[in-house]
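Every protein chain except one is present and positioned as in the full complex.
Note that the chains are named A and B in the order they appear, and that numbering of residues resets to 1 at the start of each chain.
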Amino acid sequence: MKPVPAFSMLSLIRRSTLLAGLALLASLSAPVAHGQGSPPVQPLPSKKPDTDAKVWGALVFASNDPKEAASMPKVDVPAEFADIPQRLGKVFPYKHIDVIGQHLQDVFREYESWVVPTKDLFLKVDSKGPAKEGGMNLHLQFWRDQQVIVKTDAVLTAETPLFIAGPKWRGGQLLFVLVLQKGS
Amino acid sequence: MKTPPEDHDLLRWLDGEMSAAERERFDARLAADPALKAEAGMMQRLSADLRTHLPAELPVPYGDFFNSQIQRRLSQEQEQPAQVPAAAGWLGWLRLQWLAPLGLAAVVIAAGLTTLKQGAPAGGSDTYVHSIYVPNTAVHASTYHSMDAKATVLMLDGLEEMPADRKIVGFNITRGEMDEAVAATTLFDAEDNAVAVISKDARSQPVLLTSSPAR
Partner (left out) sequence: MPASTAPEPGEVPDIDLVKRCQAGDTRAFDVLVSRYKGRIYAMTYHMIQNETEAWDLSQEAFIKAWRALPSFKMDSAFYTWLYRITHNVVYDWLRKKKIQGDGEFDDSRTEHRIAAGAEAVPHGDQAPDTALKNAELGRRIQQAIAKLSPEHQQIILLREVEGLAYEEIAAAIPCSLGTVMSRLFYARKKLQELLKDCYENAA
């Protein structure tokens, strides 16, 4: 796959961030096909930040329309999260519940982490350290494009996923799932 | 509104409200009266079809939320917190312990910050939400614990629908690498292709650069 950057939003971005993004895009393994006149970039120093845990985020399309459901490309859900669609079905009354995007992400200790199973709906996760009663204290921001929908402080445990009821779409609904990976 | 006695008989026969002797007499009438027999047969079919197609019990959508909303409204109505009657004593208290997790009240807010009063569940192993902030006045957020799904649910009512013509494509990201120097994260798929870069602009708005197609 040859990534082709989508730069439609760049006019909104300040110069410093733009340069950072360009630098990273330029460092990607596949060739980047943006404008010929892009400035040359230096390889960035890499250092792995400390992490507190690992989370799995999923974008789910829930629908009663078999045609819509069948038309969605699905992703292969890791075995440890395979029961999530069935559990979602107990909360959201839809006939078809499919994971259409997923993201397994380290939760960084000192930096924000992003869980992005799609560019349209994603989460910003800030670690506030382990919770006394188990799990992780997290600050979560649920974003839709450039708008934050909700901010919450929560304890996320490996036993209990967090289900977020997202917007309606094509007669169904988009759902977002966040799970703390066991033993992470 | 009166109905003829013979119609009462047909009704009572149909609904099993007759004594054995009455039923026997009515069965004899049916055998002798083909028109009555046809009427009775049609009534029986109608009854059976009604029972088949109108279930006495339906699964309540968002069943756990249904309960927690009622609990929330009850607690709003009560100036004092609910008190278990003293007469119930320890036995009553013990018998009710299995219900404890149901006591997690849902909290609904619109446009603002709410710090939730309820503490962590007794077991300590459930995800729970301390506080919710919703900037948009049209959106109502609420949270509750679903016993059925063993999940914590954050409901967001009033969200603007995604346009049907919007193509929403899911990623399949297996890792994200953070670069501290530029505070940006590159997201990779299972084949180690870079799928997107995400960072923040000066107003702390997310900036997402994606490759296309997404997967």
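Quick note on the criterion: a contact is a pair of C-beta atoms (placed from the backbone, for glycine too) under 8 Å apart; a residue touches a chain by one contact, two chains touch by 3 or more.
Fair warning: this is a prediction, and the values are worked out from it, not measured in the lab.
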- prompt: So which of B:Q69, B:N136 or B:N193 would be touching the chain we can't see?
  reply: B:Q69
Query: If you put the missing chain back, which residues of chain B would it touch?
result: 1-3, 7-8, 11-12, 15, 17, 42-43, 45-47, 49-63, 66-67, 69-71, 73-75, 77-78, 80, 82-85, 87-88, 92, 95-96, 99, 102-103
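What we mean here is this: only the chains that are shown with their structure count from here on.
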Distance from the mean Cα position of chain B to that of chain A, given in whole angstrom: 25
- line: Touching chain B in the complex, chain A uses residues 1, 3-7, 9, 12-14, 16-17, 20-21, 23-25, 27-30, 44-49, 59, 61, 73, 75-76, 87-88, 90-93, 99-106, 108, 111-114, 116-120, 122, 124, 133-135, 142-144, 146-157, 159-170, 174, 180
Message: Help me check something: in the complex, which residues belonging to chain B touch chain A?
response: 59, 61-62, 64-65, 120, 124-136, 139, 141, 143, 145-146, 148-157, 159-162, 164, 166, 168-187, 191-202, 205-215
